[in-house]
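Only one structure is covered here, and it is reproduced in the block below.
All protein chains of the complex are present and in place, except for one that has been dropped.
Order of writing sets the labels: A and B. Residues in every chain begin at 1.
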Amino acid sequence: MKRRGRGMACMWYPIGFTVAANPSAAVVKVNEDGTATLLTGTVETGQGSLTILAQITAQELGIATDDVHVVSADTDATPMDTGAIASRTTYVTGNAARMAAEKAKLTLFEVAAPLLGVKPTQLEAQDHKIFVKGFPQRNMHIGDVANHARVVSGQPPIGSASFNPETLALDPETGQGKPFGTYVYATQIAEVDVDDETGEVEVIRVVASHDCGTAINPMLVEGQVEGGVAMGVGFALEEEMLFDAQGRHINPNLTNYIMPTSLDTPDIEVDIVDSYDPTGPFGAKGVGEPTLVPTAAAIANAIYDAVGVRITSLPATAEKVCKALQAKREQQPKQIGTGAALDGAASINTAVQ
Amino acid sequence: MVNVTLRVNGETRSASVPPETTLLRLLRDQFNLTGSKLGCDVGDCGACTVIVDGQPVNSCLMLVGQVEGREVLTIEGLANADHLYPLQKLFEHFGSLQCGFCGPGVIMSAKALLDENPDPSTEEIRDALGGNLCRCTGYTKMIEAIKGASCILRGEEAPLVKSA
Partner (left out) sequence: MAEKPKVIEKPDVLERPDILKPQAPAPLVAFPIEVVVPEGRQQTPAVGQRASRADGRLHGLGQTKYIDDMYFPNMLFAKIKRAGIASARIKNIDTKEAEAMPGVVAVITGRDIPCNSFGPSLKDQPVLADTRVFHAGDGVAAVAAVSEQIATEALEKIKVDYEVLTPVLDPLESLKLETPGVHAPSANIYGHKVIKKGDVEKAFAESDHVFEGTFRTQMVEHVPLEPYACIAQWDANGRVTIYSTLGRITLGRADVARTLGIPMSRIRIVATVVGGNFGGKNEIRAEPAMALLSKKTGRPVKCVFTRSEEFTSSTTRHPLIMDYKTGVTKQGKILGRKIRLVLDGGAYCSWSETTLGKACILSAGPYNIENLYAEAFVVYTNKTMTGAMRGFGAPQVCFAYESHMDDIAKALGIDPLEIRLLNAFDEGSLSPTSQKLHSVVVKESLLRAAKRFGWNGIGDGVGNGNGA
């Protein structure tokens, strides 16, 4: 019989490297028509980081995402970057891109200030215009300013900057210190059906509430969460690299290494938690890795809720759940009192290994 | 060496290749159609999916000997100089692909599904994509896009903004 269960798990996860410096640099060049180019040494590995960086750059310059072309990942041309790792691109490279764009913008302000008859500090960039704060009607198109910067003032608007999260070394004995610039938080709740005869687990639905600071692009955040949950389902139920007694691989192929297909992936409901991190670009933190962190735990708790067995080793394959169910049936009579759940857990632990 | 002549995306193409050449290698190495991807070469991942005589197949499993005279449609043959194919348009709109490596295969599987079944349910879509692995997306936004494309192909209006 299929039994339904629900389980939750929450988590915290840091952005960037543990204490170690992990800087990113960026260069922003504003073209004569007010569009721009961002140079970054990070690599698009599918997360959409280049789109996020374009959005951050565009926001700072007051132009649209499509106005920013991103050149990336060429050691001959792009500035140093620690790379697509540690959920750091939005936060670290994003900060660098924002600061580089700000520098280019300040050049534009210097050029525009005399034309608008104000000081550079009184200017703002928005909606393709550079205008006087509080007097939006006193404005110039960013393209006109950029062109003026080149042909009249001889000050091409280019900015470069770098960012490295602020950390403090950990005490070697107690591990006390400030290892990361910031952290994100999340909760996932899973609903599963467990077949109490075969031990097969089907994940029906996962609700994932994730904090990423400001969501620079909610669509890409959803994409990260959906993909992370799917990967978490694989970690929880299916995936395992196996070795024989001599240490040779048993299943180095996708025929025998089982990972989630469209049929195993649950309905995933993504919920973005409002939050703002003053240290991130426009309040953003990051979201890449944390998306799969709580999934397996939520599923394991849902399995417990459904059939009362505690899976203590992953993956919770049908075989393993089935064995645990058998062990539970055999010692059912003993399970009375408060400590029972834990006694049960301990015995299941031995049973499944 | 064997000579093979077939129709690819509406054009007659031929090549002379070793008999162990797969349709995937033929497309990629001989015809420069690199849209179809090699993810495993043994039929496990679906990244190489193309449509042969109306049926979606893993082109890494088909040898040149099996494609003589047949009609092959690859990802390169879906759009024309005027329009993206609706699946391509909606995959872009919904951000259905991330790294994109699985994309050509997924879109060809979806195209084959929609040719057969113009109004598939979520379950039917999940079934049709069962042989296409994607590690990035959790398939969610692909399913949305395929639903949207099916609307367009039926002449209805597609829900362009996600109803969250």
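Rule of thumb we're sticking to: a residue touches a chain if its C-beta (ideal position, glycine included) is under 8 Å from a C-beta of that chain, and two chains touch if they have at least 3 such contacts.
These numbers come from a predicted model, not from an experiment.
> Which chains here would be touched by the one that got left out?
Spelled out, the missing chain touches these shown chains: A, B.
> Touch as defined at the start, partner being the missing chain; which of A:118, A:170 or A:318 qualifies?
Counting the whole complex, the residue in contact with the absent chain is A:170.
> Can you work out which residue in A:26, A:39 or A:56 touches the chain that's missing from view?
For the chain that is not drawn, the touching residue is A:56.
> Just one of B:14, B:55 or B:122 touches the chain that is missing; which is it?
B:14
> For chain B, which positions touch the chain that isn't shown here?
Interface with the chain not displayed, on the chain B side: 9, 11, 13-18, 20, 28-42, 44-45, 47, 74-84, 87-89, 91-93, 95, 97-104, 107, 133-136, 162.
Please note the rule applied: only the chains that are shown with their structure count from here on.
> Measuring from the mean C-alpha position of chain A to the mean C-alpha position of chain B, what distance in angstrom results?
The answer is 29 Å.
> Give the list of chain B residues in touch with chain A in this complex.
That would be residues 40, 42, 44-45, 94-95, 98-101, 125-127, 129-143, 162 of chain B.
> With touch defined as at the start, can you tell me which chain A residues reach chain B in the complex?
Result: residues 45-48, 219-220, 222-223, 226-231, 253-255, 259-263, 265, 267-268 of chain A touch chain B.
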